[in-house]
Each structure stands twice: as C-alpha cells, then as structure tokens.
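Have a look at this one before I ask anything.
With one protein chain removed, the remaining protein chains of the complex are shown where they sit.
On to chain A.
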C-alpha cells in the first residue's frame, strides 16, 4: 500500500492521517473492558508432573523423621535405601530381578506373537474372525487370577505355569487393539487400493498393517503393564524366586523395608517399560508427530 502512495504523490497526504487513527485505536485498548478469562487450564507448570510424587516423598521423609509414621507400618526412606543396599550386597535383589524379568519378557514375547497372529487372522478373513474372535472375547471375561488353579493343575507350579499365565494375560490387549485397528481401517483407503489395482500383498503391507500399527502399539502399552501385573500375581502364589516371592517372604517376616524395595523396583520397571514403548511409538509413528507439532 505504501508503495502505491509513494508513486502517487497526491495521495501520500493520507498516510499520516491513517497512522493517527491507528495509534488512537491502540491507545484505547488498555482502557477497554477487563481481559477476557481463558477457559483452558492455562500454561504448563515447569516440572508439573514431578510435583505430586515429590510431595508424597517429602511427606514420607518428614513423617518418618518426626516420628509420625510407625516404622512397622511404613519404614523410613533411609531404612529402605539401606535395605536396598543390603539386598544388592547379598545378591538377592539381582537374582530375583533377573528371574522376574525373564518370566515377564518371555511371557510378553510369546503373547505378543500369538496375539498379533490371532488379530491379523481375525482382521483379514471372515472365517478367521468367526473362529477366533469369540474365544478371545470369552477369555477376556475371565480374570487371569481365576485361571491360575486350572493352570496349576495342567502345568504344575513350575515356570511354564507362570509364563503361560502371563502369555494369556498379554494376548488380550494385543488382540483387542490390533484387531480393532485392522477393522477400522478407513474404507476410503480400501477403495483407493482397488482403483490403484494393488495386489493383495501390497494392500496388506502398504495399507492394512501400517494403518493398524497405532492400534498395535496401544495394545503393546497395555500388554507391557499387564505383564508386570500378572507377574506379581504368579510370583506371590507358589513361587520360590522372583520379586513377588521376595515381597511375600518379607511379609512373613514383617520386613516392611524389603516390601518397599520390591514395590519401588516394580514402579521403576513399569515406568521404564512404558517409556520404552512410547519411545518406540514416537519413532515408528513419526508421520503422526508432524500432525501434533
């Protein structure tokens, strides 16, 4: 606009006039009605997510130091740290951790493979769906805990019973989310694949499986959490090793500090494995991140 007026000298007179009007309108702005209230929760607080847990720890420390908390009910933080050091020194923590982690990873891997195969079979063929979907839904209605007596009768109380329990627990979320994602692939993409005359193989590997990946990864997040949860269940029943066994034994001897060490390890395991899956999600679904950024 300014260039037109520079060229046309006669009109340039109007430019300062406009400037004044503009300056005047901005000057009245602060005097206007009070700022509108925002309806959102407002800007993020720095380290906001850490505040809650830090406060809990602080209460725990203060309560133990001031004698408000009976150490028989909840050991003091420093006692727990001591117990942690002692258990590592004795090698008990590492041994039990390795045993538990092996069970969890084995169960998770087997469950992952079976759950994915079932979901893809049921998702891509009607016969597969007719055969598989019902039984999985029935399994979903049975709590894992309730299956343990039967599994003990079948597999004894050894490792195979524990791993089977974890496998059965993990299959469900993997299957449900992957199957759901496969079934909710946009029909517009199916049409597209038809007009592009894609082969069945291309259709499955270019459209269906990548499209179902977000659902699979969501299922994986649930599965990872669930495999640690089922681990606790199997290790507190008829186990002679593992973190759950360590905790259960500590209950027998009234060692609150050892129980707390076990719980802290569970927390760390749960958070770390969830973080790993989220990292995987970010890398594999980078096409999605662009939408959010």
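The rule is short, and it goes like this: contacts are C-beta pairs under 8 Å (C-beta built on N, C-alpha and C of every residue); 3 or more make two chains touch, one makes a residue touch a chain; residues count from 1.
Heads up, the rule we're going with is that contacts and distances are computed from a predicted model.
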Protein name, per the UniProt record, of whichever chain is missing from view ("Twin-arginine translocation pathway signal", "histidine kinase", "Lipid II isoglutaminyl synthase (glutamine-hydrolyzing) subunit MurT" or "Sulfonate transport system ATP-binding protein"): "Sulfonate transport system ATP-binding protein"
Sole residue of A:196, A:264 or A:279 that reaches the chain not shown, by the stated touch rule: A:196
Residue of A:83, A:148, A:167 or A:207 touching the missing chain in the full complex: A:207
Residue ranges of chain A at the interface with the undisplayed chain: 188-189, 191-199, 202, 206-207, 210-211, 213, 285-288, 290-291
